[in-house]
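One protein chain is absent from this view; the other protein chains keep their places.
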Amino acid sequence: MIIRFKLNGEEKIIDIPATKRAIDLLRENFGLLKNKASCYQGACGNCSVLIDDRIVSSCSVLAFDLRGRSVVTAEGFMKTEEYQRINHLFQKNQYDPCDFCRWGKIFAIHEFLHSEERVDGSALTHALKGNQCNCTSPTLLLSVAEQIVEAERKMNAGRQHERSARK
Amino acid sequence: MNAAHGNNRLSLVFTPEHLGEALSLYARNPGAILYAGGTALLSKQSGRLPIFGAPLISLKRVEELGTIRRYENFIEFGAAVTLGEILRCRESRFLPPVFKTAVREVGTPAVRNTATIGGHLAVTERRLLLLPVLLILDAAVEIRSQTATRSGEIKRFLDEKNGFVLHPDEIITKIRIPTGRFNLWGFSALPGSVIRSQDFFMTCFVARKNRFLIEKINFAFNIDGRHILRIKQSEDRLIGKKFPLSAAEIREEMRFFTSRIDGEPAGLPLYKKDRIVNYFRLMLTQELTKSELIE
Partner (left out) sequence: MNIDSGDYPYYVSDIRREEMLYACFLRSHITEGRIQSVKIPQLPENVSVFSAKDFGKKNFITVNDMKIPLLADKEVRYRGEPVLLITAPSKETLKSVCESVEIEYKEKEMLESIFSDLNGKTVIYKTSFSQAAGEQPDGDPEIIGSFNTPVQEHFYPDSQGVFIEYGPSSKLKVIVSSEWPKHVKRTVMHITDLPSEKVFVLLAKSSPSFDGKIWQPSVLAAIASFASLRLKKSVKLVLSKKEDILYSGKRAASLFFIDGSTEETLKLKTLNFSFTYYCGACFPFAKEMVETAAFGARYFYNARSVKIRGEACVSNTPPTDFFSGISLPQFFFAAEMFINRLAKQKEVSPLELRLANINHAFFRSINYEKKDIFPILLAELNNRCDFTRKHAAYEHMRKRSAPSFPGLVIRGIGLSSAFQANGLNMHRGRFNQAVRMSLTPENIVKVNVASIPNSKRTRQIWKESVSEILNISPRNITLSYSFSDDTAANGPTLLSGNISTINRLIKLCAEEIRAKAETHGREQTITVEKVSSDLLSRNKKKFLYTSVTCAAAVAEVSLRFLTMELIIDKITMILDCGYINNEAVARQKIENAVIQSILWATRDESYRNLVSESLFCYPGIDRIPEIEIIFRCSENGFEKGIGEIAYSLIPAALLTAVGQAVNKDLKEMPIINERIFGPGETQS
């Protein structure tokens, strides 16, 4: 099947079996190895990518389902300013998740930042529960995620203020 | 949706864009597998290479199945609307809170962005989280085949094991969730996955309360993702009752309820039955005594 989709901002056309899992397509056909394939059941979050700017488990998406959609993997998200801000707070807190779970956590935080959820501990905990890895402390993850959310909130408030001031 | 296992390595995939096309394909390919979000289908396949053994008909691009509309008394979702889209849509603020709470409990954000409401109902091996909630809300579905349309409350389309029953060429097309009917609700689920846990439990209720009187009440339990328990007679008995109930009334309702669940579901360990009974008592003694919530 010919699949036409956007990958990290670039148009791609590829002819592959329609039922190949998206994670395998990204890793094997495009050499994008930062997202990992682990459970193949949509349970661990290691294969998380953004499809149409929403977090999905790419092991639970088949290739044909990518047609006409926009996929952002770890490699693509690394180029964004949002990633720089998240990574800065990771480093500041000495929070260093392993290569397997890192992107699941980053994308989960991204999803939360762009959701309508109210910002409190329980909602954030809920948003992060889909990531399985015991390489780091869960309490530290929550603390860092709260800092990221707060920093983004302040930044957005600041931008809103600037826009109002300009008007 | 049952996955067929066979020797076909490369499954044929149809991606219709209109409902008529989808229904026609389904009629012409008996045994084809309807593929909405695919989460339930793929979670059963732990290997790298999914094997379906039958053609897939993807419903994701079918225009009519992706709509969200709000009417005066209900909100209608196309069957291929994802659970994530349900939570994010403008209409979500009109949805019954018990339903939104239940949707938030399904899986993880990644799962919700892929799983569809129609697919969620159509899974046959397990009774998933939203089914009892939609039942107690008196939600309705529209089911279509190439030649006919059926619609009505979800309970009409369940078999004796509360599994959704579709004719071989039918597709769930719409789910309609009534709004504004109830002003009390409760939802509780044990942590854990309804698909993976060996001890999963969920309970939910909705009620219409007018000052102290219960005008309508529905409640249901999901046990281990295998049984949906709903005791209609207990519900009917509570209608017209004034809350809080007296101690004698509570005892009477407990006795009746316990007698109705005795032996059903079969083979359930005693502690799981105790759990059901405990929740029923909690509903009687605490939840239904609360003041009405403004929806």
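Every chain is named by a letter (A and B) in the order it is written, and numbering of its residues begins at 1.
Methods note: contacts are C-beta pairs under 8 Å (C-beta built on N, C-alpha and C of every residue); 3 or more make two chains touch, one makes a residue touch a chain.
Keep in mind the model is a prediction, meaning the values are calculated, not measured.
Enquirer: From the list B:191, B:240 or B:267, pick the residue that touches the absent chain.
Expert: The one listed residue touching the chain not shown is B:191.
Enquirer: Give the residue, chosen from B:104, B:241 or B:272, that touches the chain omitted from the document.
Expert: B:272
Enquirer: Among A:115, A:132 or A:147, exactly one should touch the missing chain; which is it?
Expert: Once the missing chain is taken into account, the touching residue is A:132.
Enquirer: Over the whole complex, note the residues of chain B touching the chain we left out.
Expert: 7, 9, 46-49, 108, 188, 190-191, 193, 195-199, 201, 269-272, 274-275, 277-279, 281-282, 286
Enquirer: Which parts of chain A are in contact with the chain that was left out?
Expert: Touch with the absent chain occurs at residues 27-28, 31, 33, 36-41, 43-44, 46, 94, 96, 98-101, 125-126, 128-142.
Note that only the chains that are shown with their structure count from here on.
Enquirer: Note which residues of chain B are touching chain A in the complex, please.
Expert: By the definition above, chain B touches chain A via 9-13, 15, 35, 38-39, 42-43, 45-50, 52, 56, 58, 60, 84, 87-88, 104, 107-111, 113-114, 193, 196.
Enquirer: For the complex, which residues does chain A have touching chain B?
Expert: 1, 17-21, 24, 37, 39-43, 45, 48, 51, 54-57, 59-62, 64-65, 67, 108, 111-112, 115-116, 126-127, 129-130
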